[in-house]
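Provided herewith is a single structure, encoded as structure tokens, for subsequent inquiry.
With one protein chain held back, the other chains of the complex are shown just where they sit.
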Amino acid sequence: MATVTAPSLTVKDFKSEVHNDWCPGCGDFGIVTALQMALAKLQLAPHQVVVVSGIGCSGKTPHYMHTYGFHTLHGRVMPSVTGLKLANHKLTVIGVGGDGDAYGIGAGHFVNGGRRNLDITYLVFNNDVYALTKGQASPTIKKGMKTKSMSEASIMEALNPVALGLACGYTFVARGYALDVKHLAELIAQGIRHRGSALIDIFQTCPTYNDLHTKTWYEGKDKSQSRLLKLEETDYDPVVHHPSDSGEVSRKKAQALLKSEEDSERLPIGVFFKMEVPTYEEYLRQKGVLSEEPQATLDTIFRRDIQPLLDALA
Amino acid sequence: MATVTAPSLTVKDFKSEVHNDWCPGCGDFGIVTALQMALAKLQLAPHQVVVVSGIGCSGKTPHYMHTYGFHTLHGRVMPSVTGLKLANHKLTVIGVGGDGDAYGIGAGHFVNGGRRNLDITYLVFNNDVYALTKGQASPTIKKGMKTKSMSEASIMEALNPVALGLACGYTFVARGYALDVKHLAELIAQGIRHRGSALIDIFQTCPTYNDLHTKTWYEGKDKSQSRLLKLEETDYDPVVHHPSDSGEVSRKKAQALLKSEEDSERLPIGVFFKMEVPTYEEYLRQKGVLSEEPQATLDTIFRRDIQPLLDALA
Amino acid sequence: MPGASFSWMIGGPQGSGINLGAEILAKALSRLGYSVFGNIEYHSNIKGKHSYYRLRVADFSVRSHLDEVHLLAALDEETLLGDLYHEFPAHRGHVERVAAGGGILLEPEMVERVKERLGNREVKLCPIPYSEMVGKALTQAGKGGQAHEYRIMNNTAALGASAGLMGIPFEPVAEVIMSGFGGKARRVGETNVNCARFGYEYAQKEFKGLAFRPTPRPQRASSDKQIMLKGYQAVGMAKLRAGCGVQTYYPISPATDESVYLEEHQNKYNLVVLQTEDEVSAVDAAVMAAHGGVRAATSTSGPGFALMPEGLGFAAMTEAPGPVVCLYQRGGPSTGLPTRHEQGDLRFALHAGQGDIPRMVLAPGDLSECFYDTFDAFNYADRYQLPVILLLDKHLATQYGSLPAFDMSGLRIDRGELFDPAQGNGDYYRYRFTQSGISPRAIPGQEGTIFWTTSDEHDQVGHITEGIGNRLTMMSKRMKKMALVEAEIPETKKLTLVGRDDAPVLVLSWGSTKGAILDALARFDPDHKRTSFLQIRLLHPFPAQRVAWLLKRAAKVLCVESNYSCQLASLVREKTGIEVHHRVHKYDGHPFSEDEIVAGLEAAQQGAGEEILLSEGKVVGPTYGREQVEALVELREKFGRMAPPLVPLPPGYNR
Partner (left out) sequence: MPGASFSWMIGGPQGSGINLGAEILAKALSRLGYSVFGNIEYHSNIKGKHSYYRLRVADFSVRSHLDEVHLLAALDEETLLGDLYHEFPAHRGHVERVAAGGGILLEPEMVERVKERLGNREVKLCPIPYSEMVGKALTQAGKGGQAHEYRIMNNTAALGASAGLMGIPFEPVAEVIMSGFGGKARRVGETNVNCARFGYEYAQKEFKGLAFRPTPRPQRASSDKQIMLKGYQAVGMAKLRAGCGVQTYYPISPATDESVYLEEHQNKYNLVVLQTEDEVSAVDAAVMAAHGGVRAATSTSGPGFALMPEGLGFAAMTEAPGPVVCLYQRGGPSTGLPTRHEQGDLRFALHAGQGDIPRMVLAPGDLSECFYDTFDAFNYADRYQLPVILLLDKHLATQYGSLPAFDMSGLRIDRGELFDPAQGNGDYYRYRFTQSGISPRAIPGQEGTIFWTTSDEHDQVGHITEGIGNRLTMMSKRMKKMALVEAEIPETKKLTLVGRDDAPVLVLSWGSTKGAILDALARFDPDHKRTSFLQIRLLHPFPAQRVAWLLKRAAKVLCVESNYSCQLASLVREKTGIEVHHRVHKYDGHPFSEDEIVAGLEAAQQGAGEEILLSEGKVVGPTYGREQVEALVELREKFGRMAPPLVPLPPGYNR
């Protein structure tokens, strides 16, 4: 997370002027707004922030943000943020992408990126479908479910992003809801503030292809109460208080796993797990690989003296 | 799992005559022997069994087996067994490969392959290193650890294959030890018998590169007792008795997670999790996509009548 | 002139269903005995961005579109006037494409602004209150007042009005509409028919005919009954017919349609369609399925193919009988233009994979070749035990054309040389050195043997070896299969020559350009007196000798293709040493029109340089530059900031 420089930035300062071509009513609007709110809340200057996306409807996000923006490749959000963050560890780097992007084609990077615990934030737009390619099943769709865009119901077990994130070493694991913008903005701000890799899986409505998990459904408008439950309104404690106590770590992971799979009547949102341990950059700083000054602006690397290496060969 | 045809096969019937070029004392010898013992125990005919490997020291396994053998590509064990099993669901298909292969370059397939729950068995040779490329850190090496082959200690969180396997939907998750051949053979036999995707992560000694987790270390020869603990000798119950009870499923997963990360004084081996639900093939059978006869020998597909499709276009 | 044709276009926001309307009209016209060719253009977007569908209707076998439009049905402002609301606008609108004497169907409130842009061009404006028609139809169905929820039906009104203006009978339109609504949906169908009928009647009443009209219906014999289909359907049907057992895919435009089509039929036809987690997995699973004994295929586009070189090399090294890889090219590089056309992956398809590997690369040129080449590809894969790449593209995949139903009498399945268990076990080597280079294959599960396979270099048994002698022999065993392919495949499947083999001008091309070239030649030189067309259908192994012989006979060779670097031209030079005289190309994301090919031919005739760049119906370069882009920005300044398409936000947002 970069340091605060420009005071009193507002949401507007993070909006770009590009025409947005998401479908009317798409949950992505909520996420992009929440992200802008979070940045405004944290008073980060736009030029210190980089939003990095994969490919998909979700992938268009950086264009709508007034920050540095990289719209990369399908599934490659983690490698992309990794390269960028290593080049310049002072940047606030935010990865965004779809559930297919993150847990399908990007799963290998998702797994091994998490283990690295770079100080980045990763927002996954989870709409159960590959939206931009017209609604095929994504890895998060539940077995037996069939959206209007699928020709048959899924016959594979769904991935639980929280369980996967925990197994992969993310040190901050949360779940948000696209259309509760204020709550989501707060989660994102927490994720950015967290030192380490923060995963925020976001229930995202896709009115065009996903007729199962709609605004009506999430908010329980078809019944008496919302299907969402805010963890912070319960006595759930996501924090690992003694990261060196491996027993506590495991117990908190098991707790998060159970909580995330709890009886689906009410789906918990909020922070499931949080643990502060040194980041990858910090280890590199310790070793001397990284300096205080980021690699990108470190002039000394152009004046390296390789004579000792040559001498060793004579 | 294919049906039993040829009686009284012995371990010898599953050994090939190829010169083995693993290092002296390599744990892989134990695994290949255990696999041969398991096949003999199950009395599977060699021609009904296919061993499919990735690339690495472990990747050479199929050559040492007297069964159909595919030594494929680095990280591609899951896609390979998937294609093969769909072509011929009567085969007994066994995937084998290294920890780098499975959890590093193959992680994306590992994650999404598990969800599919095809009836296959996957043995991961877990030696903490990329052995064939000379001992770089693999995803399972613990943070802070440094084998003699690494120039510096790892600064990434290790993957716990049991936790990852559970998060990915494997319906049988176990851990074995390469040098307890009899115990491992029994585990492998159970894995093959299990209907669905069985993951068996195997602690494998690599005397050449891994000087931390050696035979001496695992077997506790440096202290009074073995560092391994057999789950079946405890009151641990890995079985999900009511797979339709999602609460029980989650609890059993959480239990397995805790058990697998338990205080590292004694590392549990054995079956961590087991649940019988329909396999992917069975779903395809239900839909009519697959017949009783495997695709590979189904003559009727060469006589398909596409006239109705043409007529629909007139 | 071989006959006359009529060019119709409908435009509207993506997701508004213009394709449905256009295809109903196309099918109705086909049933009336016309030859029809359809082409859709759309953005990589789900809802809102500009898309359009062109139909060309003719009394000859039409295979391409024209740039000029005879009747434009506009469902929104952008179709008419472009997207000048963008900081960098992308297009000027189709008003500029309507031929003098042509007409435009448009919402009444647009009339003034269109007039302004038309200036003094003579185009007939036909204002038509779509929503009124839709409202009327809905009222009849008891759903009055919901017209804004049924904007998609505007299409139906527009198609009805178009039919009216064209002067074709209404019945076939009604029939085709109804054929899409069986059982309970009948009532919805009827509402749509009504809506179309209102449009039809309104147009017939309000507007006199156009200067252009579809020409009189050709008297097709009843045996001449034609089908209307798209390229991806032709490929899919061929896969079913060839006995494909496993199809793998990861969704990607413009390849997905084929897999979805197959998925719809998998239950009935015992075809496993596997959606994988990525294309690395898709190709590898297909390779292993092929090894496992089935005919296997995978379909993708450039970005997916970029993840497949590994799997291709694996297939080739292990001599898998396949897979058949359908590569639907789209605008590159990288993510590029996901829903647009290009033939930019020829070189990549030829050279994907480290080291030297045997492979075949085929490029069908039209809808029926899509069918036959796909069918053949499986035979080749089995017979030569190698991966076969079919180079398709967005244009082939989505073009919608009428043609006679496929003749399937000549199709034979050839599974290549198989292990015969009677031979016994001890001797069976999976990679036995044979005269032909082909080793009979066994199938896992087969009794009487087992075998080993490895992606490392291996001996005859299939075990790893780094021995030099074995390496040399095994390498040439694999590679010499290419010579066998060359020897065995008949020339008619390698290339097609249309016209004399000694014409002074030779148009050389590959793939989906075929339709536009044939149509253009029919107009430019109907009897092929001066101009012939050489289509290369087998790109690897390349039929070099025959091509060289033909090229040398021509005084002027034009090489036509949709890519920046003129990849076929470079390939021809590599294989024959011959440099073509004109590299005629296009890389704007759109397929060639008949008009463009004619423009290219004319330019060459008039002594244009080596490079002839085509776009928007004309020769635009070798160099097209900043000025042209800035002209559009100027246009924007002139006509003011326009309203972007409305995207209503969910409540609670500030944008």
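Per-chain numbering from 1; labels A, B and C assigned in written order.
Here is the rule we go by: a contact is a pair of C-beta atoms (placed from the backbone, for glycine too) under 8 Å apart; a residue touches a chain by one contact, two chains touch by 3 or more.
Since this is a predicted model, take the numbers as computed values, not measurements.
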Contact set of the excluded chain (shown chains only): A, B, C
Touch criterion as defined above, residue of A:82, A:136 or A:171 at the omitted chain: A:82
Residue among A:73, A:124 or A:249 touching the omitted chain: A:73
Among C:192, C:276, C:512 or C:563, the residue in touch with the chain that has been omitted: C:563
Contacts of chain B with the absent chain, listed as residue ranges: 11, 15, 17-25, 29-30, 33, 55, 57, 73-75, 104-105, 107, 130-134, 136-137, 139, 151-152, 179, 181, 208, 215
Those residues of chain A which, in the complete complex, touch the missing chain: 2, 16, 18, 45-48, 50, 52, 55, 60, 62-63, 66-73, 76, 78-88, 90-91, 108-109, 111-113, 284, 287-291, 294-298, 300-302, 304, 306, 309-310, 313-314
Missing-partner contacts on chain C, residue numbers: 43-44, 86-91, 280, 301-303, 305-307, 309-310, 313-314, 316-318, 329, 331-338, 340, 342, 344-345, 347-348, 350-357, 433, 454-457, 459-461, 463-473, 475-476, 479, 563-565, 570-571, 573-575, 577-579, 587-590, 613, 615-616, 620-621, 623-626, 628-629, 631-632
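FYI, only the chains that are shown with their structure count from here on.
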Distance between the centres, which are taken as Cα means, of chain B and chain A, whole angstrom: 31
Length of the line joining the C-alpha centres of chain A and chain C, rounded to whole Å: 37
Where chain C touches two or more other chains, by residue: 277-278
Contacts with two or more other chains, residues of chain A listed in rising order: 104-105, 107, 139, 152
